[in-house]
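In this view, the complex is presented without one of its protein chains, the others remaining in place.
== subunit A ==
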Amino acid sequence: MAKNLFRTALRTCMRGGMVFSAMAFLAHGAKAQDDRGARIERGRYLAIAGDCLACHTTPGGKPFAGGLDLKTPFGIITTSNITSDRETGIGSWTLQQFDSAVRHGKSPKGYLYPAMPYPAYAKITDTDLADLWEYIRTIPPVRNAAVTNKLPFPYNIRALMIGWNLLFLDRTPFAPDPSKSAQVNRGAYLVEGLEHCGTCHTTKNFLGGDTRATYQGTSLQGWYAPDLSNNPHTGLGRWSADDLVTYLRSGTNRFTAASGPMTETIENSTQHLSDVDLQAIAAYFKSLPPRAAAAPAPLPATNAQMVTGAREFIVQCSACHVSSGAGIRNMIPTLQDNPAVNAPDPDSLLNIVLRGTNGPMTAANPTGAAMPAFGWKLHDDQIAAILTYIRNSMGNAAPAVQPADVARARKAIGAEQPVWH
């Protein structure tokens, strides 16, 4: 309660500040306008860091007009219109209402679901939040009434979120760790707050709250958001800070190429961050404690799936990934000794093989070399054998993939059935 009082006091101070700004505007109009312009620019950068666009825009739709369906374990949540349209957007909101939604999960119309990452955005500082609002207010109005709640009973009762928030919403503002460098703290602020990495990369419990396995990887929406801990077998243990910066800037590095939802995150958000901020994010991840790798023993080459997989790999995969699996730099990822291949859950690998994936198209690497879909071409047992082989050869070791896993994924993500029998 004391914390809440403190925050209210802060907000009151901020409102006072705004009034002060308005008065200053009367006195020194031009200067205030410059200040406001600078704040809008900061806000624009913060909106990019928060990747607001990714969820609040449909493919091909007007920016920030909402309407995108997010598939959660609890049902479909459609994103809202956050343009400045007064009726269907948030044009009539005040800074206080914006703050309430972004950091506390409560809009004027009721409680939000944590598909909106307000538990992460709760870490945003007051200044950043105010600047973000300055920018959001400049988004041109688009009339688009998005129905935001399509959840089944009982999840459609928004008031349930009061209880969820009590359990899982940590309203503590971001507190720098004095034992860490300013760079690591800046990285932590971005990762835990605006970039909300944990929203995808941290395992959720049955109620959708974060578990303690922070950044250790988890499956969602048919993809496995990989382990970001310093586990050398499945995580970032062998990545240098430079590898991370290169990846977040270009979408590719010597280990991997982005796929699935991360492609959009890099294209819309991280590639636009400053070098200083990308280096801070990298420094933060590299500052996380090392995790011992409990790598399983790879399957023997004589295993039936391994024999089939080795043959299919040459026929289906080697033209691009080359016979050794080394790939082509900055373009076609290596499969050798690759933490993403070793993921405990093969969801991403299944998704990529079945449906293909667009390569990231960034200013630093505009190539966009895509992986073509194999769902139409290969049967469940062929894909299972190929993935089992890749996951247990070329320096990798991970559980086998079974034909039933492929069949399940094929159905879940709506991939094509093979065109022949």
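Structural remarks
Just so it is clear, a contact is a pair of C-beta atoms (placed from the backbone, for glycine too) under 8 Å apart; a residue touches a chain by one contact, two chains touch by 3 or more; residues count from 1.
We take it that contacts and distances are computed from a predicted model.
When the listed names "Penicillin-binding protein 2", "Cytochrome d ubiquinol oxidase subunit II", "GMC family oxidoreductase" or "Branched-chain amino acid ABC transporter permease" are checked against UniProt, the chain not shown comes out as "GMC family oxidoreductase". Among the residues A:203, A:336 or A:367, only A:367 touches the chain that is left out of the figure. Here the missing chain is touched by one residue of A:278, A:306 or A:332, and it is A:332. Interface residues of subunit A facing the missing partner chain: 316, 319-320, 328-332, 356, 358-359, 361, 363-374, 376-377.
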